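Excluded from the complex is one protein chain; the other protein chains are retained at their positions.
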Amino acid sequence: MPSITEIRNDFPILQQEIHGHPLAFLDSAASSQKPVQVIEAMDQYYRTTHANVHRGVHTLSENATAAYENARLRLARFLNAASPREIIFTRNATESLNLVAYSWGRTNLSAGDEVLITEMEHHSNIVPWQLVCEMTGATLRFVPITSRGELDFEALDDLLTERTKLFAFTAMSNVLGTINPVAELVEQAHAVGAIAVVDGAQSVPHLATDVQALDADFLALSSHKMLGPTGVGALYGKRALLEAMPPFLGGGDMIREVKMTGSSWNDLPYKFEAGTPAIAEVIGLGAAVDYLNDLDMDWVATHEREITTYAWEQIHQVEGVRVLGPGPDRRGGLLAFVLGDIHPHDVAAVLDMEGIAVRAGHHCAQPIHDHYGISATTRASFYVYNTKAEVDRFVAALYKTKEIFEF
Amino acid sequence: MPSITEIRNDFPILQQEIHGHPLAFLDSAASSQKPVQVIEAMDQYYRTTHANVHRGVHTLSENATAAYENARLRLARFLNAASPREIIFTRNATESLNLVAYSWGRTNLSAGDEVLITEMEHHSNIVPWQLVCEMTGATLRFVPITSRGELDFEALDDLLTERTKLFAFTAMSNVLGTINPVAELVEQAHAVGAIAVVDGAQSVPHLATDVQALDADFLALSSHKMLGPTGVGALYGKRALLEAMPPFLGGGDMIREVKMTGSSWNDLPYKFEAGTPAIAEVIGLGAAVDYLNDLDMDWVATHEREITTYAWEQIHQVEGVRVLGPGPDRRGGLLAFVLGDIHPHDVAAVLDMEGIAVRAGHHCAQPIHDHYGISATTRASFYVYNTKAEVDRFVAALYKTKEIFEF
Amino acid sequence: MDDLYRENILDHYRYPQNKGHLENPDIHYHDVNPFCGDEITMELKLDGDRIVDVAFDGKGCAISMASASMLTEEIKGMTLDEVKALDKDFILDMLGIEIGPVRLKCALLSLKVVKAGVWGLEEWPE
Partner (left out) sequence: MDDLYRENILDHYRYPQNKGHLENPDIHYHDVNPFCGDEITMELKLDGDRIVDVAFDGKGCAISMASASMLTEEIKGMTLDEVKALDKDFILDMLGIEIGPVRLKCALLSLKVVKAGVWGLEEWPE
């Protein structure tokens, strides 16, 4: 079992003061911090190994290619994909979802078909479907949520029909914290012949993920939320689906042969990786996967549950706080809340003066905020490096906020 | 005037030996190396500043946003764009070109229209147009090249008609080295009412670029070829065109408002930057721009011309060498060649044993290789850190290759 | 930063000036901050090209509301051309605080909206 002090020492950014207070970083759901192991993996790559991959026969290019492909293999294992060919590197979870929308969606959707998503989705799992429905004439439907902030499973039963061709949903809401029953939802989608697209941006960093056990058809993730660098994400896709799909972006590396009269496509995963990839970033993501494996994803989940339960209890001591979403036993490591009628920007700004970083806004999820009739919330989110002491400081700063705003 | 020794000292990767020889890196056209200034800018960012941008009001997010947007400003100035809003960050030049194809192309092309490109294009400036022509029914045409490896301007006159809606061409060929007369080509495109898309992947790292003087409608570039990190590229686009285009990728950051019934789009450049951007990479690219500015782009061009002219003279001493493309006065800093019938992979492999990194293959430009009836070439390419001494070692190694292969 | 919430800002936030709506405004404009969803409506009543009355409505944080409130006081009596000439620095001087690029969007929303109304400006003032 790793000690939290040891873990914190791996994160250089946490060793600083903000406005005279030690930084308490409670904004990992937006983007996590990076351990030295990840930073140094990229640094070393640039200092010793960099060259373009896949087409160079010189030593640097051979080594860069090996490092890049090895990171793919480690991510495939981390997700328990059947093959590294099922891992496509993208810029972020957003691009992963767009890839499915453009490539699978434009080929398989037409008027009369339905795409089903949920009211608790991040914009990145809404807008691509709005766009592809507009292109294809398919209809977009939303699964509503209950007053507890969970999916309305009765409504789902009615909405999921043989017209549904694709059901896309988040494994964990970035506002409500709700952890959805992914395997069951996938099964329900399959039962009506729909494919299941899982937005794993919030879940993969925090909960062990086994794409084969979940039987997900696609799963999207972002490196920057799971201790890895910015600039890279991944799409897991079942091989048979990926094989059948047309390419998305065209260019170098994704082709088999280019003739002036037309082109043919490379094998998976390259068919979907056009142009020079995010080589250093993929290698950094590989180092992040190693770091999470070393911590052990079960430990990560347990640690976060402990902090979240504690934070849930403490924040409910503060009068005027209303937390969105289900109780700590059914949520991931984040709390989005309102504090009376103080605007979340103002809450976050006062907390910042105390060295506490939280996010304020709609968190790229306007429909769920509309559902509650509010335009923004303040969100505290937790990760491997957070402590109960930081939760205490956070709650104390909420009292201070109330003071300033005389609420 | 910077000293070449000082410059080389900025590049940690160059300080190593490969197979017992000092590394001579002659593969910058595939991807350049990075100075410590760039590596450290990213390292420092992760150690002190990282947080997600644009939506956080806490100190780290404010600082990350400022650093990210400041890099955009510096790149805009480097290209002399009229406004930083005209700079959209992508993964690489390939994605930049696909963005134009998907967003502008799908909206503005239809059956009967023509897209014109050239026979010397990189796959990244061919395949996106093949794909969009297939989607829209437009016809793709190619400007042939002359025996000197330059565009056939007479043929161009015939091919560029009022049916042409878009003319896409490289500013510098990554195989022939040919530097195309961009401003003239843009003017010719405009004369028939077509828009001009410039592939600046090879030119921007090596030649001063002024998008306003060129009057280019779009220009694509990759960070990793211009001393910057992997995982980021940019698209310059004229504001009026970008404003009129529909979004490409949907998701966080690119929206104004998301309702279940539909969405509206954010202002430029955000409309085209969906999801969490490559924050550290953009900051690294900013540092690369600073480095190039410090060197001075005129010095860069002069230095490369000197090396290239010298290499041109030396390589022509080697019997059996045939260099593709025009003379050193009309080309950028690269030489792609065949050496008798020795396969380029074998040339590159022997050179690698001497510590010399060159690329072998079709360099993602099969049509131009088909034009010459060959399937691959060996390519040596030069950048700010290369020396004449490295050219000498390169040429000596060609003799050794001939020996091994008894040619 | 520690005086982000100076008394004058909190005062304007708690007791906003010119909040509400005008009857038959000559200029009416509404917009949102895409990064946070806050929104502001600005209404102007003109006499020739001079602003004789002004009102704002909307929801947002203390910075955006205080900025809007102060701005209404500032522009009452200005000509349209004078409003067109207002910039970021004017707002920062008006608020008297230092502010990062994200929060700046909050502070500038009301100016953006009023300029958009006056000029049809489609973007954040730079």
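The chains carry the letters A, B and C, assigned in the order they are written, with residues numbered from 1 in each.
One rule holds for everything that comes next: a contact is a pair of C-beta atoms (placed from the backbone, for glycine too) under 8 Å apart; a residue touches a chain by one contact, two chains touch by 3 or more.
What you are looking at is a predicted structure, and each value in this text was computed from that prediction instead of being measured.
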item	value
Touching partners, among the displayed chains, of the absent chain	A, B
Contact with the hidden chain (one of A:Lys34, A:His54, A:His123 or A:Arg141)	A:His54
Omitted-chain contact residue, chosen from B:Ala51, B:Leu166, B:Val350 or B:Val384	B:Val350
Candidates B:His362, B:Arg379 or B:Arg393 - the one touching the absent chain	B:His362
Where the missing chain touches subunit B, by residue	19, 343-346, 349-350, 352-353, 360-362, 366, 369, 375-376, 404-406
Subunit A, residues in touch with the chain not shown (by the definition above)	53-57, 59, 61-63, 65-66, 69, 85, 253, 255-257, 266-268, 270
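By our rule, only the chains that are shown with their structure count from here on.
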item	value
Rounded Å distance, subunit B centre to subunit C centre (Cα mean)	43
Computed distance of Cα centres, subunit C from subunit A, in Å	36
Residues of subunit B touching at least two other chains	55-57, 59, 61, 253, 255, 257
Overlap residues in subunit C, where contacts from two or more other chains coincide	1, 35-37, 103
